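A single protein chain has been omitted; all remaining protein chains appear in their positions.
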Amino acid sequence: METETDLKTTLKAEPPDSPQIQSKVSVRNLSKIFEGPDGKPLTVIDDVSLELRPGRFIGLIGPSGCGKSTLLNIIANLETLSSGEIRIDGMVLKEHPDLRRRLAYVFQTPRLLNWRKVKDNIMFALKANGNIPKEEWDARVKKYLAMVGLEDFANSFPLQLSGGMQQRVGIARALAIEPDILLMDEPFSMLDEMTAKNLREDLTDIWLKEEAESGKRRTIIFVTHDIGEAVFLCDDIFMMTRRPGKLFNYEEVTVPRPRGYFDPKVLQIQSDLTRLFYEKALG
Amino acid sequence: MNINWRKFAILAASFFTIATLWGLASISLGESIFGALLPSPTTVLIAVFNILEGRGVIIGGSAMYHVSLTLARLGFGLALGMIIGTVLGLTASKGRLERLLDWPIIIGMSLPTLVIVLMFIAWFHAEDIAAVLAVAAATTPYVTVNIRDGAKSIDKGIIEMGRIYGANRNLMTWDIFIPSLMPYLFSAARYAFSLSWKVVTLAEAFGFSGGIGFAVYYNFWMFNQDLMLAWIVIFFMVAIVIEIALSLFEKHVMIWKPKMAT
Partner (left out) sequence: MEAKLRDPLSFFSNRFMSLAYMIIIWWVLSLFFSRMVIPSPQRVFLDVVEILSGQAEFGSSYTQIAASTYRIAVGFSASMVVGTIMGLAMGWKRTAEEFFNSWNWILLIFPAVVWTFIFVMWFGTRDIATIMVVFAIVLPYATVNIWQGTKAMDKGIVDMAHIYGANRNLIVLDVYVPHLVPYIFSAARISFALSIKIITIAEVVGASTGVGAMISYFWAMHDLAAVLAWGLFMVFLILVVDQIVFKPLEKRALKWRPKLI
């Protein structure tokens, strides 16, 4: 286990069997300072640097308020950074706003348009993207709804579905624009554990299946505060301290998939990380 | 269409109670020199049919004429009030203009409707335009406040989602803003509608020639109590029909909302 408190070194090169290169995200010396409620500056992200390997399932763990969601929002162009830079495939995000089209986002709450049918919700993302030819829309809606197992609910309204199903629509919506990078902000934290477990397995299946079909793996950046979830899902795990958020650890999870929740290797990594977490992140 | 029998029964009971109380009141108030002080429900009911069939008609024309006149004034005034109110409400929900509108809204809501009506009559005499503008002026402040508060409480998460997915202005307006605003538009419309009725009748009672308010006023001064009450009943009949139409329309538009079992 590598414990690097100073993560300026780039990680090792892509493993030999890595699939075709996808988008490489690089975060350098990123800081984000908000104006706090009392007017004093609040440093939420403190000089964070990450080199994210393409085609990997990347986890970002930290306690509440450590800026991990903010980091995601900055990558999604929803917030500005205070200093530092973000590059995707070498291009600076700020200077190339249309890089945004290669990203998709799944939120903590489904954030669906409750007044539109499920299929129209997917359609919304396709329309909004601007880069997707109209002829493909119907096919994509069908395909990705089927992928999340909701092909029978295309004509339902979101409020007729359960929380887990709504979240799956959110995932289908994100996948439908076929993003290079999928950003996920604690997408299962509002669901009950049973549903969450199922969705985690489904997410892994979909991710692997897409690779089998298209030969490429999407990069997923997954934010969570649940260490067990991260170990189950991710290849690369980055850990942040509480505010001001600094990166304090990186861990690579090499356990082959499919992983079991009670696989001893998984549990071991989980308990090690948990201990480290309590030592460093919450200190 | 599922008819909830229980609800229907209770509704019928409440109307029946009204009719009964009315009947009792009319009996107990007895007779005076001018005839019954309170005509019984049956007398009034007969008078209603008379009016609808064209008898006992007043200056101006048939029942249809007066009803449509009132509705026309109400309709235009309400539409105007909704449009102006929505525009103002949206501007007031963000930016500087909000504070500038504070006082005009407060004054608009506190100024007695009577004074508003009289003002417009002073400016435009007893023409239709006066009634229309009076309705518009009276309803605008309420619509503004409703829409302003509604626009402020739109789900920011959905707006963020739209932005992240790159929605252009067109998409944001039609797929996000307007549907989010719909419940507030309906609530504003419902309130403005009931206010409009009051303003129109008030205006008509003040010397317009024609309309339901005028009919009530005319019969009042002519001591035709039964006809006066009959016109009031007609007023309610029209109002109920429109109200039902409006709520059916609302149900259709808001079909995506599940029925909340509270």
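By letter and in written order, the chains are A and B; residue numbering begins at 1 in each of them.
Heads up, the rule we're going with is that a residue touches a chain if its C-beta (ideal position, glycine included) is under 8 Å from a C-beta of that chain, and two chains touch if they have at least 3 such contacts.
The model shown is predicted, which means the values in this text are computed figures rather than measured ones.
**Q** Taking the complete complex into account, tell me which visible chains touch the one left out.
**A** Counted over the whole complex, the chain not pictured touches B.
**Q** Touching the left-out chain: which of B:64, B:97, B:241 or B:255?
**A** The missing chain is touched by B:97.
**Q** Considering the whole complex, not just the chains shown, which residues of chain B touch the missing one?
**A** Counting over the whole complex, chain B touches the hidden chain at residues 7, 10-11, 13-15, 18, 29, 37-38, 96-97, 99-104, 106-107, 109-115, 118-119, 122-123, 194, 197-198, 201-202, 205, 213, 216-217, 220, 225, 228-229, 232, 235-236, 239, 243, 262.
Heads up, the rule we're going with is that only the chains that are shown with their structure count from here on.
**Q** Roughly how many whole angstrom separate the Cα centroids of chain A and chain B?
**A** So the centroids are 51 Å from each other.
**Q** In the complex, go through chain B and note every residue touching chain A.
**A** Against chain A, the touching part of chain B is residues 157-158, 160-168, 171, 175-176, 179, 182, 254-258.
**Q** Where on chain A does chain B make contact in their complex?
**A** 76-78, 100-101, 103-105, 107, 109, 111, 113-116, 124-125, 127-130, 157-160, 177
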